[in-house]
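Note that this complex is displayed minus one protein chain, with the remaining chains in position.
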Amino acid sequence: MVPGISGSDVGKKVSLSEMSRTITFPHSYGLGSGGCILERSVHRQGFLERLEAGEVIIGDGGMVFALEKRGYTKAGCWTPEVSVEHPEALRQIHREFLRAGATVMQAFTFYASEDKLENRGNKPAISCWQVNEAACDIAHEVAAEGDALVAGGVSQTPTYLSNKSEADVKAIFQKQLDVFVKMNVDFVIAEYFEHVQEAEWAIQVLKTSNKPVAATLCIGPEGDLHGVSAAECAIRLVRAGAQVVGVNCHFDPETSLTAIRLMKEGLESAGLKAHLMCQPLGYHTPDCNKQGFIDLPEFPFALEPRLASRWDIQHYAREAYKLGVRYIGGCCGFEAYHIRAIAEELAVERGFLPDGSAKHGSWGAGLAMHTKPWVRARAQKEYWEKLQPASGRPYSTSCSKPTAWGVTQGHKDLTQQKECTTDEQLKQLFQRQQMVS
Amino acid sequence: MVPGISGSDVGKKVSLSEMSRTITFPHSYGLGSGGCILERSVHRQGFLERLEAGEVIIGDGGMVFALEKRGYTKAGCWTPEVSVEHPEALRQIHREFLRAGATVMQAFTFYASEDKLENRGNKPAISCWQVNEAACDIAHEVAAEGDALVAGGVSQTPTYLSNKSEADVKAIFQKQLDVFVKMNVDFVIAEYFEHVQEAEWAIQVLKTSNKPVAATLCIGPEGDLHGVSAAECAIRLVRAGAQVVGVNCHFDPETSLTAIRLMKEGLESAGLKAHLMCQPLGYHTPDCNKQGFIDLPEFPFALEPRLASRWDIQHYAREAYKLGVRYIGGCCGFEAYHIRAIAEELAVERGFLPDGSAKHGSWGAGLAMHTKPWVRARAQKEYWEKLQPASGRPYSTSCSKPTAWGVTQGHKDLTQQKECTTDEQLKQLFQRQQMVS
Amino acid sequence: MVPGISGSDVGKKVSLSEMSRTITFPHSYGLGSGGCILERSVHRQGFLERLEAGEVIIGDGGMVFALEKRGYTKAGCWTPEVSVEHPEALRQIHREFLRAGATVMQAFTFYASEDKLENRGNKPAISCWQVNEAACDIAHEVAAEGDALVAGGVSQTPTYLSNKSEADVKAIFQKQLDVFVKMNVDFVIAEYFEHVQEAEWAIQVLKTSNKPVAATLCIGPEGDLHGVSAAECAIRLVRAGAQVVGVNCHFDPETSLTAIRLMKEGLESAGLKAHLMCQPLGYHTPDCNKQGFIDLPEFPFALEPRLASRWDIQHYAREAYKLGVRYIGGCCGFEAYHIRAIAEELAVERGFLPDGSAKHGSWGAGLAMHTKPWVRARAQKEYWEKLQPASGRPYSTSCSKPTAWGVTQGHKDLTQQKECTTDEQLKQLFQRQQMVS
Partner (left out) sequence: MVPGISGSDVGKKVSLSEMSRTITFPHSYGLGSGGCILERSVHRQGFLERLEAGEVIIGDGGMVFALEKRGYTKAGCWTPEVSVEHPEALRQIHREFLRAGATVMQAFTFYASEDKLENRGNKPAISCWQVNEAACDIAHEVAAEGDALVAGGVSQTPTYLSNKSEADVKAIFQKQLDVFVKMNVDFVIAEYFEHVQEAEWAIQVLKTSNKPVAATLCIGPEGDLHGVSAAECAIRLVRAGAQVVGVNCHFDPETSLTAIRLMKEGLESAGLKAHLMCQPLGYHTPDCNKQGFIDLPEFPFALEPRLASRWDIQHYAREAYKLGVRYIGGCCGFEAYHIRAIAEELAVERGFLPDGSAKHGSWGAGLAMHTKPWVRARAQKEYWEKLQPASGRPYSTSCSKPTAWGVTQGHKDLTQQKECTTDEQLKQLFQRQQMVS
């Protein structure tokens, strides 16, 4: 038991920095030491039970972006064959998220649909089944080292973008679901959908498993790419069967929460109930249009200056909590320390700090050990909370103008192909793009 | 053999994007597959022999910052007990740097001196010997998976900052060196010294091992913190016995190369010879004063917007190479993808691409697989080379004013203590700091 | 007649830079030389007749800000006693606007209401009648030097802000109108109203003169400060009797045109007709909230970096024209060269360039005379149109957070006083302000 945090204190507003400075963190030297510092239930309670009990579920961060930087996933195809090719790398990043406080180990099955694995010359020669199975396997392994849940997820498909039939699209989702059922994940997620229609089809497939279903669109306040409002999207997701709804990816935390607010209002006015979920970008994107960060000129290789600090994420976690969101995680750009920031911000509400806080101290308390006194002076919440960090880039702007091709599902430009884009095609695209911008 | 890159082609100027697009990367599914795509010597040639043969040595990135984000090192004390506490995490990051093209596995012994491990309430209860030994062990293990060298390093000490005697300071270095000798590293590094005097003492100790010695100061063009010019620092490092000299940490690539240019000129005018080495920050710091990024208000928890893109690092690698630097790596902020950027920029000169490029493609060639045509259009060197990325932060500036306490070694403010800073002391520091800025 | 611009060419899209380069400008050495280069009607046609004929009326710029910089008006009280104190200074600025192409000489009667002249310790000891009369006199004098119309205007009053009766407020407007009628201005303007209710009262008074009435609110897309939407505001202004409606001051050109678009849509849906008028700030204010630039921390003494370039204003003039606005001018920040930019952008539509273009040349054509070839190279439309100018301020942000006291008419904080604010009151306000921001 932490001094000052008794059972009845949970949910009570307590000074976090005070809390972190009085806690003696146990040092955990091995794996799975379970060295959390507050009592917590060690039985793996169900996903929906936790949400219904008002518990905060912390999601994980952005696998595909983090692993791209580490050298294991490829920007462009964005497929997760790392689960087969380099299981040790995937296992390690799961452990980092667990240690940071994530309640969910989401198997790395993003874009692991059969059609995506074969798209545009991407030939990993590893089957859809193999990739999904290995991902679930690793997620289960790490989840067992802590008190975590395992989820499997499906995302939007080239098949849908290419205007194929509902049956074709659903068949794609079914293949991934078959693995999730066999591997017995705790719940399933339909995430990263730009069009609510495709998400509905995904939910309808996932519901056949009788597992809890969470569904997030990658939309902002302007709604989906077919022009369906955020409010209407939420209604349709719930009516399709999702118990948890929200947004992921494509927009920064602030914009994403604005979208969720609209979704929440939509559900309320329709008399519907659902838990709320938010897994935004770890990048600042105030300048995005409806298509999100894909259309920013910096995507995906020059987003660094937009990266959120841990303090930005603490602010996000608090705002999300205030709005009633109880599944709070991140997407592209979120690394372990961002997830830890959520766990630290909500430590009082949850009753414990994550293992990873042993190497942090809330609000930079660890700086009290720095050799230089003026750096020790920064070990203060007030300091970090107010700081607006400089970019170090005098030749850069603060905002960009997004690309604006204005095409989406149904347009021939988006028909997916199995052959790699040729140099000649690339050159034409480059010229066309320069004329647009 | 890569088509178009024969032995005699190495060093010849070839279009990299052309090269990367014609290479079929072997997919390496296991560890240590050694899946490099161009012939390279598989015997572990010595460190100095490689440099004397004109080979480019690629260093690794910033362990302490990267592991802090992953939850294994603590900002403030910055000590590397992770080697004992979480060897799997350290092993994984070494593998990432190896895969990215690093030629050196530098054992994570930064700030692993006995006095530092005990400074300001930092009590890991793990001995100096244990930390250094475990670090060397892991470095050797991963180096063996590729063609890498192993180095051990010492850095500046609280003992020196506290104004202790030369003998006291040298005794501290000796304790780490004893481990490096026992563990048989390939060479030793004296790095991260703010005062050339302490670096000289370190070199004098390291030289007793008969191993090659590389030495880098964390200085910029203004020289060391006692007012010794960059040129004079270089001369003193070489005269003390270092065969490789340069700078690391504290400044961005551009500023660091400016400092190295001054060091090079100093050596030339003194008629001295040495190899040049550069391991700068992965952060943009045009606004730093003499003390480097420590004094920026964003240090260490809000540096994100300053983070270099891979394209910034390709530019750096080219400039370093042109200046004659042949040991090219990074420090805080450098992650695997930055190291890969060095390896990709210098692929023609070195004759091969790193394994990690199988998941990249030079200049973003992998984007040719993206589903949206306007993103495929970005698979062009010209696109990324010219882009100045926006910060996404309309309420942030591009530059900061550094703290300017203006004290250094010899000043009582810097006397190190074993007890943790108290809250009362922190409060006083905070007020003093606010008056200064 | 200008070569290539015949009567039938007016309205035809012609390259302006081509036009300006083929015109031989007459040099006008005296006053009132009337040296315009295209034929234009020399008889002073009426205000409404011109608008109904589809003519573009160009307003003038921001008297009070420009004269503050010249040393003749005082920020804070913002009153126009310069007409009595320094008629030569007022005459000169009128001439500059005339020369720049302004069609209207708006007598400088802004804030020349009796209650405003006495507010908060402002004691110029010059009567309301004197100030208004002298202003009209000077406007007539300069208008006679060209083909300009004369207007008199009223603005929001301390009486209204202090919650006085409709009769009290209307009595204030009547006193200014009496002068305008006596001085026989061509039309009257109700401008700079934050609350549509007060504007309605002003229009009702002005209508009694039987002169044409134009009315602008200082609102943005969010509507007036009592929460009335922009669309509803437009409807109420027209129903109160205004023949020309729109916005002035408080927001930048882009935001102002967005507000006018909403007003236009409101009028259309209500089946009402009116001419549209826009006189925005010459400052960029993307970060304003509902209260406009008053609430920006830079107001009024550090707005310089926000100042529009002539190219920004050409863009504005074109957008305003496209939207159907036919009374196009400016407010605070607009100087003569901004007005000239409107006249140059719409030279083809209007059929002539202003006298002041003899010292310009469209799109910087005059640079063709520069001594340095790389500056001559900038004499190109393409160059200036694309340029995004740097601020030269690495320690400044691009956006500010506005003050947000959130009080307006009806709140006791806004009760106006005749006594000067005391130092003690100022100190209290300063502290209160710092807590808010």
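We call the chains A, B and C, going by the order they appear; numbering starts again at 1 in every chain.
Quick note on the criterion: contacts are C-beta pairs under 8 Å (C-beta built on N, C-alpha and C of every residue); 3 or more make two chains touch, one makes a residue touch a chain.
In this text the structure is predicted, and so the values were computed from the model without any measurement.
The residue touching the chain not shown here, chosen from C:53, C:144 or C:420, is C:420. Listed for chain C, the residues touching the missing chain in the whole complex are 21, 27-29, 31, 68-77, 84-86, 88-89, 92, 95-96, 99-100, 119-122, 124-125, 158, 161, 252, 283-287, 294-311, 335-337, 340, 355-356, 359-361, 364, 366-380, 382-384, 387-400, 403, 405, 413-414, 416, 420-421, 423, 425-426, 429-430, 432-433, 436. In the full complex, the hidden chain is touched by chain B at residues 388, 394, 397-399.
The set of chain A residues touching the chain not shown comprises 287, 394-401.
Assume only the chains that are shown with their structure count from here on.
Remark: chain B and chain C have CA centroids separated by 58 Å (rounded to whole angstrom).
Here the spacing of chain A and chain C, counted between their Cα centres, is 49 Å.
Touching of two or more other chains is recorded for residues 287, 394-400 of chain B.
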